[in-house]
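What you see is the complex with one protein chain gone and the rest in place.
A, B and C label the chains in the order they appear, each numbered from 1.
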Amino acid sequence: MAIFGNWLTWIILLPVLGAIGIYVVPKRYENAARWTALVFSAATFVVAMGVFFYILHARGINGFGSLNDLPYAINLPWINFAAGTTHFTVHYFLGVDGLSLPMVILNALLTMLSVIGGWKKKNVRAYMALLLLLEAGVMGVFMALDIFFFFLMWEVELAPMFILIGVWGSDVVKHGVPGRVYSAWKFLLYTFFGSVFMLAGFILLYFHAGSSDMTVLSHHLIGGSTTILGVSISLQLLTFLLVFIAFAVKIPMFPFHTWLPDAHTDAPTEVSVLLAGVLLKMGAYGLIRFCFTLFPGGLSQFAGVLAVLAVINILYGAAICLVQTDMKKLIAYSSVSHMGIILLGVAAAAGGGNGFFTGALAGGDLAFRQAALTGATLQMFSHGIITGMLFFCVGVVYDLAHTREIAIFGGIAKRMPMLGTLFTFAAMASLGLPGLAGFVAEYMVFTSSFRVWTIPTILAVFTMILTAAYLLWMIKRVFFGTFNKKWDWLPDISKRELIPLFALAGLIVFVGIYPAPLINVISSSLTPIIQSAVTFIK
Amino acid sequence: MDLATLLFWIFAVIMVGAALLVVGLRDIVHSALALVVVFAMAAGVYVLLDAEFIAIVQILIYVGAVTILVLFALMLTRIEGQRHTNPTNKLWPVAAVICVAIGAVIVYAFSESKHAVSTTIAASDVVKQLPNNVVRIGQLLYSPTNYSYVLPFEIASLVLLVAIVGAIVIGRED
Amino acid sequence: MHLTLEHVLVLGAVLFCIGLYGAITKRNAIAVLMSIEIMLNAVNITMVGFSYFDTVKLYSQHLTGQIFAIFIITVAAAEAAVALAMVIAIYRKRATVDVGEIDMMKW
């Protein structure tokens, strides 16, 4: 079977097999379940890295291709029927390029680390199995290149997430129900709300373009306009908006963001890590992969609004962080703020700009757009590892102290020096300290979007102050300052918990100091996208 | 006005009057007796319309069986000390409006509208090919080969069986 | 003035409406059932009328309307049996046959 001859299939299949495997081992061997999960997630990671090195070996660092030139893919017909004159076809089409492969690797890595982090969870078999299923779903999202297959995977990912939050979440009562139930439903319904529009957009796209295949669609961008309730709207903008709502919910973009703080506060640690690390990236990925590639015209028309929303995301999220009393909620809102940078980058890459700077330069506007989009993509990756690390750190505190209330801690770095160090490190990375991963993307996006959207960028830069303020203030109140005797019994972080933190810290430093390889991988795939987009807009 | 029309009018007026009594009388037993009249008049109308078999069945089943059944049920569910055994609820004005509206629309539908079924063929024009149609009904119901309703008939008999069993199960004292 | 289809149909319609009125307004469950019987009869009359006044004479051989009526009578008989059994069962449980007090279908 051709389908099993392709490693991409196995990237999705291995976690599923792992989930089944966990249930195959008898219930009393809990350790066996853990090791099964670890082995399968590690295997997935290895396969993902294998694909990376295969492409690297075959085509070089700049050869990660694009939709029209996929370095590694599999495309098989899957659903095919004709109703009257209408043909309906869906392909089993998986492929990776420089945009999706970093996300695939990130997902594999974070899942593996989450398995290690969640080693001691109660009801561990189900937990591990669901983590693996979640991984499989997200992998599918990142690799699917058929819009309906993508949609399917987009929905598949919801189920394990829903259960993970709903079962292992916190019991603090919210709106009259346990928080985990409230948040799980909020997460699910909110995402569904977006999905409905996405499906509508995809169907509209399908019947206008006649194909669900991304490579075909990216060649034949839809055009023209249509009339809805007497209002004439360009088809590009209409489909863009429909599809974008789903991504906006997932990113999450103001005003669709309120599910995120709830989901984060109520989710267990590892789920928060994955939620912030990869699930939010699904939205950003979709924005670039689908909206940017297929609806450049619509995106360009919308870019001004998007830039404003991005600034709201950035500043509003940061401002709210200042008054949070819960560590996890603080980090959740900081995610809102940081994801705004991605939006700003995308807006800058697609937007017409406000034309303050028009001087001819080497590379011209295009170079700045490219830098903005590459920065946004890099931000997806670096925010994933940094926020993942922050959540792991909070998780360690929570597991020991059973609270995340900032105010009741104080000076606990005295008892948890190692954790204090790593937490400070992660906070520094998050606030964009040079030499660490967060800085690279932020710097790229800000410096290049400044040329396109000057005023929004000027406003957005002030997040540097706010980010530093809320993160370091939180660190100060929790770890430094007068020692609260109540926490005299706290042990420091355990060796097992150190593994994910060290792994992420190493990655953060590497990306921060030498981002060129990652940038090359990403930009080799983004260049064709942005070029065709700019051509279309003109 | 020929005889058939005259008879029809007689039957119809009595029938409508009896039906009004069924829904109007205060004593439910009287209502049930009025219902007998309705059924009987219906049988008369069937005869007028060349449906002798239906008319016989009507007499047998409705006047004979259903009415008795109703009377038995009334007897079994008698509530002591109730003067109005057949009361009307508060919805009656609404119901009256709805009924009048529906009736008017039906009448309008087949009389005025051009979409309506339109026939003015008199009974005298009908060419009778058979002295009566009982044989024909028998063929239609039982003939296993020809164009017939044998399958629905069997299903109907099954429905009856189920109904009998169901009635026994439901009505049984536990 | 001959007997026309309109006569029959009007009769059926009037009977149907009377039955409907009764079915909606009567509080005694048995009265409701009786009203329903009236409605069924109204329909039967209509059916038989159609059968009689069928313009395409060829098909009058088929007597479709009358067959309909037979089936309706059959089902009506079954319905009456079951419904009355239910009324009696309910009466035994609740000591009432007032439809307004029977609201077991409520949420």
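Heads up, the rule we're going with is that a residue touches a chain if its C-beta (ideal position, glycine included) is under 8 Å from a C-beta of that chain, and two chains touch if they have at least 3 such contacts.
Everything that follows uses one rule, which is that contacts and distances are computed from a predicted model.
Missing from the rendering is one chain, named in UniProt as "NADH-quinone oxidoreductase subunit L" (options: "NADH-quinone oxidoreductase subunit L", "Peptide/nickel transport system permease protein", "Heme exporter protein A" or "Sugar ABC transporter ATP-binding protein").
Considering the whole complex, the hidden chain is in touch with A, B, C.
Residue in contact with the omitted chain (choice from A:Ala33, A:Ala371 or A:Ile406): A:Ala371.
When the full complex is taken into account, the listed residue touching the unshown chain is A:Ala413, out of A:Ile74, A:Val181, A:Ala413 or A:Ile529.
Taking the complete complex into account, B:Ala101 is the one of B:Ala101, B:Val135 or B:Leu158 that touches the chain left out.
For chain C, the residues touching the chain absent from view are 20, 23-25, 32, 99-100, 102-107.
Even with one chain removed from view, chain B keeps its contact list with that chain: residues 89, 91, 94-95, 97-99, 101-102, 105, 108-109, 113, 115. Residues touching the missing chain, restricted to chain A, are 175, 186, 189-190, 254-255, 257-259, 316, 319-324, 357, 359, 361-364, 366-371, 374, 411, 413-418, 420-422, 424-425, 428, 432-435, 439-440, 443-444, 446-448, 450-451, 457-458, 461-462, 464-465, 468-469, 472-473, 476, 479-483, 488-489, 491-495, 498, 502, 505-506, 508-509, 514-516, 519-520, 523, 527 (touch as defined at the top).
One rule holds in what follows: only the chains that are shown with their structure count from here on.
Taken as a graph of touching chains, this assembly fits none of the simple shapes: it is neither a line, a ring, a star nor a complete graph.
Per-chain CA centroids place chain A at a distance of 70 Å from chain B. Rounded to whole angstrom, the centroid-to-centroid distance between chain B and chain C, based on C-alpha atoms, equals 6 Å. With centres taken as mean Cα positions, chain C sits 65 Å from chain A. Within chain C, contacts with two or more other chains are made by no residue at all.
With touch defined as above, chain B holds no residue shared between interfaces to two or more other chains. Residues 1-11, 13-22, 24-28, 30-31, 33-35, 37-38, 41, 44-45, 48-49, 51-53, 55, 57, 60-63, 66-67, 69-71, 73-82, 84-89, 91-92, 95-97, 99-100 of chain C are the ones that touch chain B when the two sit in their complex. Listed in rising order, the residues of chain B touching chain C in the complex are 1-2, 4-5, 8, 12, 15-16, 19-20, 22-23, 28, 31-32, 35, 38-39, 42, 45-46, 48-51, 53-54, 57-58, 61-62, 65-66, 69-70, 72-74, 76-77, 79, 85-89, 91-92, 94-96, 98-100, 102-103, 106-107, 110-111, 117, 119-124, 126-127, 129, 133, 136-137, 140-141, 147, 149, 152, 156, 159-160, 162-164, 166-168, 170-171, 173.
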